[in-house]
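Other chains dropped; remaining ones untouched in position.
In this document, chain identifiers A and B correspond to the written order of the chains, with residue numbering beginning at 1 in each.
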Amino acid sequence: MQVVFQITTAGEDMHKAMLGQIRNLLTYAAGKGQAVRVEVIVHGGAWPLLMHDSPSANAVAVLAQDKVAWLICRNTMNSQHVTESELLPFVEIVPAGVGHLVERQMEGWAYIRC
Amino acid sequence: MQVVFQITTAGEDMHKAMLGQIRNLLTYAAGKGQAVRVEVIVHGGAWPLLMHDSPSANAVAVLAQDKVAWLICRNTMNSQHVTESELLPFVEIVPAGVGHLVERQMEGWAYIRC
């Protein structure tokens, strides 16, 4: 299974719901003995999720250790004046969040819109 | 055509909008003489839609008779303390809503996020 999540909203409730969904997905895949690749594209209003001072920083870091990739959109960083040093250390930057979502789907990945 | 809908919100307006979309899709497919398979994954806050006392219970049941499959996530049932006996009788339970959405897409189904 290969899946790319998209999140664009600032609300902590939405962030927590997504984190729970990803944990449930990993548990489900593990129970079936299936490999799973998960990427989360963070753009629009969701950027605070990946900052050092994010209320969900610990949960995000735990999932990163579990091989979940956290990707932020460069366009969002530019418009929100977010610098790399403010981001959690494992966050990767993609030039265009939507471009990445399209490419992953064209490569056969599933898509979950949060 | 094979399509899996995802709904996670509690609002009746959203439920009604989705029910209308599904009816329109069935009409469209019938008009083209095309077979269509529809599944709806209900999780997160959307679980009241599938309860016996749901304001949309009748509309949901009519679509179930028209071969639309209604699936609820076991994780949501557990977190919301929903029991099988409270659900409409045709509702099926999947172990992980997001897992099912990913699997269907990997099998080539289309995805509609409500």
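Simple rule for what comes next: contacts are C-beta pairs under 8 Å (C-beta built on N, C-alpha and C of every residue); 3 or more make two chains touch, one makes a residue touch a chain.
Worth saying up front: this structure is predicted, and the values here are computed from it rather than measured.
**Student:** Could you tell me how many identical protein chains the full complex contains, when just 2 are shown?
**Tutor:** 3
Assume only the chains that are shown with their structure count from here on.
**Student:** Can you give the whole-Å distance between the Cα centres of subunit A and subunit B?
**Tutor:** Distance between chain centres: 25 Å.
**Student:** Give the list of subunit B residues in touch with subunit A in this complex.
**Tutor:** Residues 6, 8, 44, 75, 95-99, 101-103, 105-106, 111, 113.
**Student:** With touch defined as at the start, can you tell me which subunit A residues reach subunit B in the complex?
**Tutor:** 1-3, 17, 20-22, 24-25, 27-29, 31, 108, 110-113
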